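Missing here is one protein chain; the remaining ones are kept as they sit in the complex.
Presenting subunit A:
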Amino acid sequence: MRNLTKRYGDTTAVEDLSFTVHPGLVTGFLGPNGAGKSTTMRMILGLDRPTGGEALIGGERYQDLDQPLRHVGALLDPGAVHHGRRALDHLRWIAASNGIGEKRAVELLEQVGLGGVRHKRIRALSLGMKQRLGVAAALLGDPRVLMFDEPVNGLDPEGVRWIRDLMRGLAKEGRTVFVSSHLMSEMALTADHVVIVARGQLVKETPMEALTRNGSLEDAYLELTSGRGL
């Protein structure tokens, strides 16, 4: 991210944000509600246009990547699906859009534990199942970069641990994992590196270890962001 800025009229959602996310680590993207985390992720994926600056992935804008899902996998909103479509069909069209074979979709549904419900319509799936389906969609292209926006929202303890282990495993394989959350306890267990934003501005970019040396992540986070909320 280089001087990334997003304004909606007089409101500044993200201001002059610059940081780098490194491979082989889980990078936690932390901040209060309305801090600009989701907007930043949307700009990285070309969904929202920056007012200024740029977000590059391996030196290229997401929208300029050929078959982008082979480079970047993202789960921003598990509810952003057609609920009348079957789980497998949802993955099939996403796979087709990037020249990925149907076999990969079937394999991934098994991998995320949805093999038994692959012919069910999405509206019949629980929130946790939809989250897993979103993760499967993100993994379709076997990408080197993964982005998750609040991935444990609404999950039961088993689902939370599953996501955590998945992200840790992906980073261990050398992939870049960028995950936003406002759940400090979860991030303390998952992230190696932390980027903290508040009111759209960078507050701190540091290894987790440095931040938690003298206390909990929650204490450090609250100290850094106090008075910077909405």
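Some observations on this one:
Simple rule for what comes next: a contact is a pair of C-beta atoms (placed from the backbone, for glycine too) under 8 Å apart; a residue touches a chain by one contact, two chains touch by 3 or more; residues count from 1.
Going forward, contacts and distances are computed from a predicted model.
Missing chain, UniProt name from the options "Peptide/nickel transport system ATP-binding protein", "ABC-2 family transporter protein", "Nicotinate dehydrogenase subunit A" or "Cytochrome c oxidase subunit I": "ABC-2 family transporter protein". Interface note for the absent chain: among A:Asp16, A:Asp89, A:Glu107 or A:Glu218, the touching residue is A:Asp89. Remark: the omitted chain is touched by one listed residue; of A:Gly99, A:Gly154 or A:Pro207 this is A:Gly99.
Among A:Phe29, A:Tyr62, A:Trp162 or A:Phe178, the one in contact with the hidden chain is A:Tyr62. From the options A:Met1, A:Val26, A:Ala55 or A:Leu76, the residue with contact to the chain not on display is A:Leu76. Although one chain is not displayed, its contacts with subunit A can still be listed: residues 42, 45-49, 62-63, 65, 67-69, 74, 76-77, 80-82, 84-86, 89-90, 92-94, 96-99, 137.
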